[in-house]
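Everything below concerns the one structure shown next.
Every protein chain except one is present and positioned as in the full complex.
Coming up: chain A.
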Amino acid sequence: MDTSSELPSDVSAGTAAIMAPGRRHQRRAAVLSVLAGLVWPLQAGVVAWAIGAVLAGASPLPLAAALGFGGLGLLRVALTHLAEAQAHSAADAILARARTEIVANEASRATDSAFGGAGSLAALAGEKLELLAPYVSRYAPARARVMVLPLVILGLAFWQSWAVGVVLLISGPLIPVFMALVGMAAKEASARQMAEIGTLNDFLVERLSALVDIRLLGGGTAVLQGFERQAGDLRRRTMAVLGVAFLSSTVLELFAAIGVAMVAVYVGFSLLGALEFGAWGGQLTPQAGIFLLLLAPEFYQPLRDLSAAWHDKAAATAVIDEIATYSSQTGPQLPGAGGPAPRLSGPASVALLGCFTPSGRALPDIAIAAGERVALVGASGAGKTSALRLMAGLELPQRGAVVVAGQVLTADAADGWRARLGWMPQAPHFLAGSLRQNLTLGRTGNLPQALDRAAIGAVVQALPQGLSTRLGETGAGLSGGEARRITLARAVFGQPDLLLADEPTADLDPETARSVTEGLLAQSAQGVTLVVATHDKALAARMDRIIDLWGAP
């Protein structure tokens, strides 16, 4: 995947679009989170007042101090709670929108995305998208706090003591500078790690779907070793990412610790009377000292929060880049919605006029009348499958026209046209669900009759749980011929007017091929128009007409 050339020029525009659904909640979360942070100076004030008073020999009410500090603390907890609720709503809205868009996009396209296979897309729409949530709920509020809280605390520090203010003022700005440097390194390392996780997942899917081959070839040890190597690489890369992240937070912590220690030492010496400068009116009061000591860590805390969430931002940016890449891979749209529709009226005829294959090869003009039996032949690459897809209304031709039931096929008519079709794809994919669900696909009809016509009834009965058996994705448990006949039964079940079959007898022994052929011909005997794409000469010979796609211009 070449991301460098495919990437839209403005990634931040993509970020804004993805984040748009949660903007209102995000803003509220930021405000509430800042308000919660502003409570701490008040709590610090209460503590400073109480301890200062005790030192001065006064007797403050312990209960008042505890209640004041505790009450404000509860207010802070409550504000934080509300801020988090808003942040969650923001993340929820953003994720839901992005996910719905991917699903809707996948349900409306005619061909597979160039972005990647089903596994990569499921990963993108599933766990990878999930990585946006911490960015929204942690990073964004932390950034808002960084904008406000250090400034407020700096102001308070200067109000009490210019020396403490200067310490904070000098150490504070160094942190973002360093953080920016570290952040750049972290982003690169994180992108590398994301790519590696994708590879590792693809690597695993392949090996798991090839378990049988690996075992038969005695390749278990080699495969495990290869996997160990890849997993080891991933671990090293992950540690590189984490190392950078940990280093950045350690450096921050050091800055914060040094800053706090300097404040503490200055305050201590001032209170002892060893330092006569720094405070506005001579010596620092004990109250002011304790107040400053409590404030100093909170000056750095928002910066540390932001740095802890930096990894979230790096991960989110990588995901947003991927979504942008995915969105930029547009392809042909599926004509119609792919939902149930009343059957299009007119004869069960189909014609291709001046159409081309996706690779740009011209297809001959083909006109098939209702009730006709036609074989499309030609070497692979001649456009047999493309022609079938055009006839099935799964794609609209970029040039030329497809005429179905006496009218030019349009997106509006596509659902109605497809409602009249039976369809046997070359490679069957079975859905997660029972065999019955795979056969009926939510339609009503006569299932035993369909099984009969496809000569598969006996096989189904012999399955451990009959029609309730759950098949693997590629029909594991059934032989190639059985899986093929299941797709025939599925096609017959809808009582189609026109049956399109892509290589219906490939991989079958002559006997089974004959029974599938008979099943197809029996349909035709019911008046169904039959179009098969095949290289099986015996099957082609049984049709009324053979169209050679190579031979034509």
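Everything that follows uses one rule, which is that contacts are C-beta pairs under 8 Å (C-beta built on N, C-alpha and C of every residue); 3 or more make two chains touch, one makes a residue touch a chain; residues count from 1.
One rule holds for everything that comes next: contacts and distances are computed from a predicted model.
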{"item": "Absent chain [UniProt protein name; select from \"Branched-chain amino acid ABC transporter permease\", \"Transcriptional regulator\", \"ATP-binding cassette domain-containing protein\" or \"Chemotaxis protein CheY\"]", "value": "\"ATP-binding cassette domain-containing protein\""}
{"item": "Hidden-chain contact residue, picked from the options A:A50, A:L131, A:A413 or A:I547", "value": "A:A50"}
{"item": "Of A:M147, A:L174 or A:L254, the one touching the omitted chain in the full complex", "value": "A:L254"}
{"item": "Touch criterion as defined above, residue of A:A13, A:L211 or A:A525 at the omitted chain", "value": "A:L211"}
{"item": "Hidden-chain contact residue, picked from the options A:V223, A:I320, A:A454 or A:L549", "value": "A:V223"}
{"item": "Selected residue (touches chain absent from view) among A:A20, A:A411 or A:L441", "value": "A:L441"}
{"item": "Absent-chain contact - pick from A:R28, A:R99 or A:R542", "value": "A:R99"}
